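Here the complex is missing one protein chain, while the rest keep their positions.
Lettered A, B and C in written order, each chain numbered from 1.
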Amino acid sequence: MNVDELLRSLAEMSRDVRVSAEGRVIAWVRRTDFPGVATSLHVRSGLPLDLLFATDDRAEGRGFGVHAVFALDQAHYWLEIATDLPAESPWYESITREVMAAHWYERYAQDMFGIRAEGHPDDRRLVHHENVPALTHPLRKDFAWNTRLAQANEPYPMGRVEGEGIFQIPVGPIHAGIIEPGHFRFNVAGERIITLEGKLFFTHKGVEKLLEGRTHADALPFVERVSGDSAASHALAFCQAVEAIAGCKVPERACMLRVLAVELERFTMHLHDLANICGMGTGFTVMAANGFRIVERLRRLSARLFGNRFFRGLVVPGGVSTPWTSAQMADAVDTVDGAWSEASSLVRLALDSDTLRDRLETTGVLTRDAAWAYGAKGVAARASGIDRDARRNHPHAGYGLLSFSGRTRTEGDVFARVMLRVDEMSDALNLIRAAAGFCRDRTSESDYRADCECRDGDALGWAEGWRGQILDWVRMRDGVIDRAVIRDPSFCNWPLFGELGPGNIVPDFPLCNKSLNLSYSGTDL
Amino acid sequence: MNPALLTTVQVVVVVTFAPLATGVVRRVKAFLQGRHGPPVLLPYWTLLTLMRKEMVLSTSTSWVFRAAPYVVLATALLSAAVLPLVARGGIAAPLSHMVVVAGIWMLGAVFLVLAGLDSAGAFGGMGSSREMTISAFLEPALIVTLASFALASGSSTVDGMLAIGGRGLLSRPWVLPALASLGLIALGENARYPVDNPATHLELTMVHEAMVLEYSGPYLALMELASMVKLAVFALLLVNIVLPAGLLTTATGIVALAAAPLVTAVKLGAAMVLLALVESSMAKLRFYGLPEYFFGSLFLGLTSLALGLFAGWL
Amino acid sequence: MSFVRLFQTLLTGPRVTEPAALSPAATTDDVGAAGAELRAVLANLYDGRSLRIRAVDAGSTNAEELELLALGNAYYDFERFGLSFVASPRHADILMVTGPVVRNLEAALRTTYDAAPHPCLVVAVGDGACNGGIWRGSYAVVGAVDQVIPVHIRIPGDPPSPAEILQGLAAGLRRPR
Partner (left out) sequence: MTAAGLASVGLVAAALFSAIAALAGLAGRSRAARRLHHAAMIAGPVAGLGGSFVFLAWRVAPLSLGASPLLFHAPLVVDRLSAFFLLLLHAVSLMASWFGAKYTEDEQDTYPPRLVLPLTAVFVLSMQGVLLSSGVASFLLFWEAMSLSAFFLVMADGEEDSRKAALLYLAIAQFGAGALIVGSGILGAGSLFATFDTLATSVGLLSPGASTLAAVLVVFAFASKAGLAPFHAWLPEAHPRAPSHVSALMSGAMLKVAIYGLLRFTSVCWPDLPAAWGTSLLALGLATAMVAVIYANIAREIKRILAWSSVENIGLVFTMFGFQLLLRREGWPVLADAAQAAMFMHLLAHALFKSGLFLGAGAVMHGAHTGKLEMLGGQANRMPRLSVAVLGLCLAGAALPPFGSFVAEWMLLQAALTSLGTRNAHVVIASVAVLVGMAFVAGLAVFAMVRLFSFVFLAEPRSAQARAAVEPAGSLGRPIAGLAAAGLALGVLSPWMSPLFPVKLEVLGPSLSAGPPSSGPSGLWLAPALAAALAAALCLAWLIRRSPGSTLRTRRSHTWDCGQPIDATMEYTATGFSAPVRFFLRDIVRAEKHLVFRPVVPSNPWIRHGQMEFRKAGGILGRLYFPVARLIEDVGGWLKQLQNGVIQFYIALILATLLLTLWVAL
């Protein structure tokens, strides 16, 4: 089914279809039609569900809203299906009954808005732990951001496999390593994992609530700290949403510098992951030691160019905060060049080590079916043969002006994810070179930031961060943020552990975990 | 020299140098990683600090948990007393019979395993299950390896194995596979690469560390000292098999006593550098890949034994 | 061949450890109550020659974690100061707490402190841990670490760089070396 046909058929059952500036088709449907339309878009038309979120529109007398965002990857468009729910009984029929990718989104909306997804096969709490009283819905407008909640002891059951001799291994939230807090529950009868489930949202800080009522400039520090390791890509996604609302045209040099920032971040974190997986995960110390040493050089590059070690502060609404001189560009290119030449010899060492390859190969296999059903993002999806990359499918920043094709692998194991990262590092190096060259040749240093005023409206913003696709939906009202949805790829990828963990042995789980390197903070918000 | 004095000197020297050995291997590994590394004396400070810290005991644990550190350390000390590490022919040397030594090591492992299980957490049990597996499946390899040494030397006490003079055991080159096997066993028994990663922070992958996860304060100090002593014992044993020179005997004079610590330090240092190189050059094995490791070490031991028997016939 | 390359890397890899990382920073004498307690504790523990650290993430953004991890890399190599990370709070002498304490981790942080044998020093790493940072006031956040467990050393920063963490520790432990 081509896009035109799809839109035509949608138009028939929608009360309102429009196309927004940033490339998004919005179709409003009736509450009763919503599950059917959404399910058929996913199941029949094969569109990936990239975001599902709720809004509190009671101030405008429209009750609550539920929005599902699908990607029209070939047409470079997004498709948002939205519906209204009455304020007094906010419920709709769950689409998780058939669309696995909606699983967590619906539970999230249930906790944060009190919107019931009727018939959800797994309607336990997600965000709220035992200590959150029942009927607490922080993202409702009548919930003050600084409410002091009472202590509670609500049930938060974890899945159990029945059978004599089966037991559970609880890990976390306070891990032995220097890892973020999350709780994992294994059901095992020995070493082999039977089921695996995570309990996350420990670091829930209320980011989405904290963003409400702020101007975009005030909101940016929070966005950059959604997940400390992907500050640049989160800032990019958020700024693009804000810019789309404001109708702001970002100068070319800024677009290229944004590419530079995001690719530097990608290169750094992929290298970090390489060291972490091949080194820390398997105990191959030479990889860890040298990998982290090179990462430190890149962090210091960030300190020189960005004024901090986490690629923060460059991407701002309207453009970038500083234009960078060609000397700075050269510094970036040279440093990354040097890092790559060292890193590639490390990779050779890794490929030469039989013990290491034995640990990585066939470990933590994620099948293509599971990756598709769960709506996997980023490296996890691409290593399992799902060829999705927002840099190509939904060009943003300067990517449209640079040649870039994207990479995939099909094995879906830890080794594939490692090698995909290596490939993406070399791509990142080329993109950095090209972007720096573009800036040198074609843009002037004075044109790096456009005005970006706070206008009302809503828009999507996205970026292909190093972890995968970041998708934000921002609605501004009265010059401040009314609702900001921040969706880190980790949110989509966490449930994958339930698929790629079982069948492996417990001591290989850290390796699986590191091979995805998901953000807790970015998921928990 | 008095045999009782020999044993005493040996225990004192081995126990004194054991933390140093751990310090050295950490330092060398750090060097190989391009780092400066921790001070070599750090393990001493760690042990002393632990002795001064309060102990937190889990309410789930029983007397077994409290008894285990003593037994584990005692078995380590006993193996340090009976084996020919610094001196040969000490008063405890007749106890270095290979079956006894294997029994002592197993006794220590058993109490470590019991302690791990007593803590009522999943990690302790995990470490215990793995440790027990490693100990149990390395037992045949250990016996066969020592048996081939016994065949080579004509003595079934380890002390006697080193007493054959000349170029020692290596004058019979067919013990080389067994020596390699003993090396593999030493790595496994001491929870080193490629069986366990002594520096890991990942609970799910641990073996030795997982069992002592619940210990604190002085008990932890005893446990750590025990594993340091065990490492030093294995290291010195391996070095002495290759190079039996420099061992004190009842024939050496009291003057040689002064040199003993130096010789021991050099031997330990060499072994630790080698260990650091081995550990830095490979990844840890997959736990369910260990059967190949067990079988490999058994095969090496059997090879030696077969070659030795064959050589005897010729 | 591959072994040669490996050993080449091992033996002749770059040595970048920076001697100045734990330079005697401003070791002030106005130590305050927490500082005096610290002195006494350290005196009993051999001047803190061996201090084992347990990192606790109480709600950080993971930037702090990356910086703690960086403490171990060849540039900073905090192990040469007798510091190391350990896997169990039972083994720890120091708890390094990052992030504003969030509601969901308040109990876990208390448990961790309770699980560690005393004396146990608590170091608050980062603005969040020191005063709640930008997250202060949120319904999901409790606030600074000292609202939950006693804090002995504070290292501000967003996040503090590894060098700042080492300097903060040096100042707190007064270990100019």
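Assume a residue touches a chain if its C-beta (ideal position, glycine included) is under 8 Å from a C-beta of that chain, and two chains touch if they have at least 3 such contacts.
Fair warning: this is a prediction, and the values are worked out from it, not measured in the lab.
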Could you tell me which displayed chains border the chain that was left out of the figure?
A, B, C
Touch with the omitted chain, as defined above, among B:Gly121, B:Gly168 or B:Gly183:
B:Gly121
Which residue among B:Val144, B:Val195 or B:Leu285 touches the omitted chain?
B:Val144
Consider the whole complex, including the chain that is not shown, and state which of A:Met100, A:Leu139 or A:Val414 touches that chain.
A:Met100
Against the hidden chain, chain C presents residues 88-90, 105, 107-109, 111-112, 114-115, 117-118
Tell me, which residues in chain B touch the chain that this view leaves out?
11, 48, 51-64, 69-71, 73-75, 77-78, 81-82, 92, 94-95, 97-100, 103-104, 106-107, 110, 113-114, 117-122, 124-126, 128-130, 132-133, 135-140, 142-144, 147, 150-151, 154-157, 160, 203, 213-214, 217-219, 221-222, 225, 287-288, 290-291, 294, 298, 302, 305, 309, 312-313
Please give every residue of chain A in contact with the chain that is not shown.
96-98, 100, 103, 119, 121-122, 159-175, 181, 183, 187-192, 194-195, 199, 370, 373-374, 498-499
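As a convention for this text, only the chains that are shown with their structure count from here on.
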What's the distance between the Cα centroids of chain B and chain C, rounded to whole Å?
33
Chain centre separation (chain A, chain B; CA means) in Å
48
Overlap residues in chain C, where contacts from two or more other chains coincide
6, 10, 13-14, 16, 73-74, 85, 87-88
Listing for chain B: what residues touch at least two other chains?
32-35, 200-203, 280-281
Chain A residues within the chain C interface of the complex:
129, 131-132, 138, 143-149, 173-174, 176-181, 201-206, 209-210, 221-222, 225-229, 231, 272, 286, 289-290, 292-293, 295-296, 299, 303, 309-310, 345-346, 348-349, 352-353, 519-521
Could you pull out which chain C residues touch chain A in their complex?
2, 5-6, 9-10, 13-14, 16, 55-70, 72-75, 85, 87-89, 99-100, 102-105, 107-108, 111-112, 134-135, 137-141, 159, 161
Looking at the complex, which residues from chain B come into contact with chain A?
29, 32-35, 122-123, 126, 129, 193-194, 197, 199-205, 279-289
